[in-house]
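Every protein chain but one is kept in place in this view of the complex.
Moving on to chain A:
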Amino acid sequence: MSLQTSPQPADVTTAPPPFLDVRDLRVHFPTEDGLVRSVDGVSFTLEKGQTLGIVGESGSGKSVTSLALLGLHKGTRAQVSGEIWLDGRELVGLPEQEMRALRGSTVSMIFQDPLSALHPFFTVGAQIAEAYRVHHRVSKKEARDRAVEMLRRVGIPQPELRVKDYPHQFSGGMRQRAMIAMSLVCDPALLIADEPTTALDVTVQAQILDLIRDLQEEFGSAVVIITHDLGVVADVADDILVMYGGRRVEYGTARDVLKQPEHPYTWGLLQSMPQIEGDVSRRLNPIPGSPPSLINLPGGCAFHPRCTYKGWVPEGRCTVERPELLAVSGTAGHIAACHLTAESKTQIRGDGAARAAK
């Protein structure tokens, strides 16, 4: 494997294979308007006990990637190619029956909006117990006890009473806790959290992130957190993958990506976040324009129509030549796809810092 397609350090051949190894994943949807390339050649790896944050705007392919990990594109019109290796098993070609056995037990998912993701007509307890009973031969009573136990673990007071409640009787934060309880009921080895805090208010967000982190330590799961909020990944992720238009634009350890972001899109995401120490009167700096069409991605670098710095690259290369993912010198596995030279980036970052200080 070349460096362009894999962020692995060079000695990957001697190390045991990673727990989760996604290679060149592509998810395409044929539509009447053309082929929608929601995910187009995404690769990443993840070890047990580690957390990967996948970051990007709406339509960048984050959620479609996560559904592919669960094999939820099977039986739909989506065309999935590439490889997903989980603990030595390849999931893309796995028959639906075998994939079903993994869903919820080995791989499970926390969805974005717990109110719509929980069934309104069944009690919270019944839904958690059901998730347990699919994969374990236990009586209804045992499954129910397990549901109570899980609700207690995610910090719901009086779980033996609340287990009989319906989702609409829970508050937003409690619903997300219940959702987490449901996804963890079978001790999954891989937990995917798709924007787990987006529908919650800020104070509850921190609690939920803490909860996911605590439970990860307890269960030793690998966690993929999908979000558009770099603040969330800064909090919990070990590695960060930045996606744009269904492709990777930057990938590396959280430290590298946050301390020395290499891609103008990552800069944009960072600048569009409010900062707690920042000047109150400082306006947020959104990325201009909107996410690209996934049917007709802009030529060259997909980000070029929105990029402030394409003028720094000579001869308009950004509009014609797609930048390759290249290793950032002096780092282990930090890669980014941008034509800007290291010197230009240093200069731009310096300017940005100077502006921010003003």
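Everything that follows uses one rule, which is that a contact is a pair of C-beta atoms (placed from the backbone, for glycine too) under 8 Å apart; a residue touches a chain by one contact, two chains touch by 3 or more; residues count from 1.
What we mean here is this: contacts and distances are computed from a predicted model.
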Options "3-methylaspartate ammonia-lyase, glutamate mutase", "Electron transfer flavoprotein subunit alpha", "TRAP transporter, DctM subunit" or "Dipeptide transport system permease protein DppB": UniProt name of the undisplayed chain: "Dipeptide transport system permease protein DppB"
Of A:L25, A:A131, A:V163 or A:L209, the one touching the omitted chain in the full complex: A:A131
Residue of A:T45, A:S60, A:S105 or A:Q205 touching the missing chain in the full complex: A:S105
Which residue of A:T31, A:S58, A:Q79 or A:S116 touches the chain not shown here: A:S116
For chain A, residues in touch with the removed chain: 67, 70, 72, 75, 100-105, 108-109, 111, 113, 116-121, 123, 130-131, 134-135, 166, 168, 182
